[in-house]
Structures are given as C-alpha cells and as structure tokens.
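Of the protein chains in this complex, one is absent; all others appear in place.
Chain naming follows the written order as A and B, and within any one chain the residues start at number 1.
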Amino acid sequence: MTGLKKKRPPAGQFMTTQFNSLLGWARKYSLFHYPFVTACCGMEYMSAACAHFDIDRFGAGWTRFSPRQSDMLLVVGTITHKEAPVLRTVYEQMTEPKWVIAFGTCAVSGGIYDNYAVVQGIDQIIPVDVYIPGCPPRPETVLDGLLKLQEKIQHQDQDWRWKKKRS
Amino acid sequence: MEEKTIVERLREEFPAGVRESWTSLGDDVVIIDKGMLLPIATFLRDSPGEFRMLLDLTCVDYPGQEPRFEMVYHFFSLSRNRRLRIKTQISESDLRLASLTALWKNADWLEREVYDLFGVHFDGHPDLRRLFMYDGFEGHPLRKDYPLRRRQPLIRLKE
Partner (left out) sequence: MLLNMGPSHPAMHGTIRVMLELDGERIVNSEVEVGYLHRGFEKTCEYRTYFNLLPYTDRLNYVSPLINNLGYVMTLEKLIGVEVPERAQHIRVLMSELSRISDHLTCLAAMAMECGAFTAFLYKMKAREFLWDVIEQTTGARMTTSYIRIGGVRADLHPGFDAVLKKAIDETRLVLKDVHGLLDKNKIFLNRTRDVGVISREDAVAFGWTGPCLRSTGISYDVRKAHPYLVYDQLKWEVPLGDRGDNFDRYLVRMKEMEQSLRIIEQAAFRIPKSSPAFVAAGMSPSQAIKESRLQRVRKAIALSPNLEGSEETRYPDILASDKSFVVPPKEETYTTIEGLINHFKFFMRGHGLRPPKGEVYFAVEGGNGELGFYIVSDGTDRPYRLHLRAPCFHIVSALEQLIRGRYVADVIPTFGSMNMIGGELDR
C-alpha cells in the first residue's frame, strides 16, 4: 500500500467512522464501470473482463454504458482533441460518487503520440484517481490498479446524504 | 496478337496528357497532366483496362519544389490483376483538381481526407469538408510547414 495515505476521519465519532467503512466496503465491491474505450487498450480491457482474467471476481464485472448508471469511468485508450469534449461531457453527466481510472499510457500521458491531435493525458480534462500504465497494460496490471482503487474507496471520506454538504 | 500494355494504350489515347511513364520495382507509374485526370480515369475504368477499383488516393508535399503537391492515385484491375499508379502535380497557387466521385464511390471520403490534411480542393465533390480534424481546426496538418506539436484544443485544458 505504498503511496496511498490512509485518510482518517475525525476522531471521537465511532458510529460515523463505522458507517464510513461500511459504505466504503459496499461501494468498492459493487463498482459499475463505464468503459470509455477508444483504442488498442480496449483489447486488453476485453481480456481483463473475460474468462481468463475475470474482473467480475472483484465485484467490478457489470458494465453500464450509461453515465447515469455507472460510478467508475474507465478511460481506455488514446483521447484526441476531437474526443475531449465528449469525455468531459460524459464525466460531468456521471453522478456522485464517481471515480476515474486512466487505463493505458495514452490516457495517462498521451503515450507515444506527442503531436497535434492527442491530449497529453486525460488529467488535463478530468480528475483521475488511479493511473494504470502500460502499452497496453497486462490484465494483471489492470486488476492491480482496480485493487488500488478499491483500497482508495475504502479509506476515503464517504459522502452520504445527510452529511453536511461541502462545496 | 500481342496485347498492348495499359501504359502503351494510355499513351496512344492521350498523347498530350501522359507526360512520363516508367516501371520500377514491379509497379507501373504514369505521370499525367492535371487537366486530363477525369478523362484518363474514365478511360481506365470503362475500357479496356477495366480498372474498376480505386485503391487509394493521397498527396505528397514537396515544399521546395514548384509545383508543390503531387497527387498519387492507385488503381487496381480485378480482371487483369494489375495495379497502376497515376501521379499528377498541382501547384500551391492553383490547388484545385477534378473530383473522381462520379466514377468511384470511395473517392468521396478519400478526397475529403486529402482536403482535410493538405488543403486540396476537388471540383465536383458533393460535400467537401473536413473528415478527421474537427470544425474550427485551422491549417492542414500533414503539410510540411505545419509543426508536429501545434495543438489546437477544443476545450480548455488544465495545467
């Protein structure tokens, strides 16, 4: 768990921390992902989702192709400047809580394409939670990234309805 | 009776239009006059060569030379199993060429691509607009004077 800081909710609130953990547990094991697939990494995404390297065993099996119904945006492949507004729209349409995984080096940093057409990393457009490098990443790397996201979800400060809204 | 090659037939039919021709590495190459493109293409498609398929059309940019752009067409004949490359040169000041959309249907998208990436206009094209780049993109990226990394983002990027 190197590099991941464990966020500690304020002390003295036993019920809320327990509820926080429960909510984190529920959210991390029921991720509905939206595979925003553009390029070659899509093939490795398909491999990771299918029988040999199942992501369903981690709870993230169900694909929901609607931003309203999914909570994890899996940006798979190169994002060009033409595609950038579409990605931004899809991200903004997703409802909270939502997480973003940048899958593949093209999504992380533009990859081997440093030219007029390619966005150099999707964090220039939307905030990213986990970066999975690789060109394309092996399915085991994808599963590792998913596990890291699950840890992050478990330990983050969950947002629930009756909590005071932060701006 | 010895069958004439398609290049010889072309030379017979269009003596003024065909400028040069040669065969290198097994490919037949013919350089033609740009005004004769449509008649020559019609001749190639209909008879006797029966080049029914337009394989490819593209453009090469030679910035130092005049004329600057060279259009390259690849035709293929299914019945004779032969390929042919036709080249024609156009200069920057008169960047127009006849469109082949009336003869081959895939010329539609191919010419849009060349227009998008090089800026060549095709007279007679039903709907000449950009294909790969988005509306609002200025310039023609594949020209040699367009820098590789000049980006024109559509939405505001962070950092």
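Everything below uses one rule, namely that contacts are C-beta pairs under 8 Å (C-beta built on N, C-alpha and C of every residue); 3 or more make two chains touch, one makes a residue touch a chain.
On a predicted model such as this, the values are computed, not experimentally measured, just so you know.
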Answer key for A:F19, A:F32, A:F58 or A:Y113 versus the chain not shown reads A:Y113
Contact with the hidden chain, among A:G42, A:G59, A:P97 or A:P133, goes to A:G42
Among listed residues B:T5, B:T58 or B:Q152, the absent chain is touched only by B:T58
Missing-chain contacts on subunit A, rising order, are 36-40, 42-44, 46-47, 50-52, 65, 77-78, 80, 82-83, 86-87, 90, 112-113, 115-118, 135-136, 138
Contact residues on subunit B toward the hidden chain run 24-27, 52-56, 58, 60-61, 72, 74, 78, 81, 83, 85, 104-106, 108-110, 117, 130-134, 141-142, 146, 148
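We adopt the following convention: only the chains that are shown with their structure count from here on.
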Seen from subunit A, its contact residues with subunit B in the complex are 81-82, 84-85, 88, 114-117, 119, 123-125
The residues of subunit B that touch subunit A in their complex are 133-134, 141, 146-155, 157-159
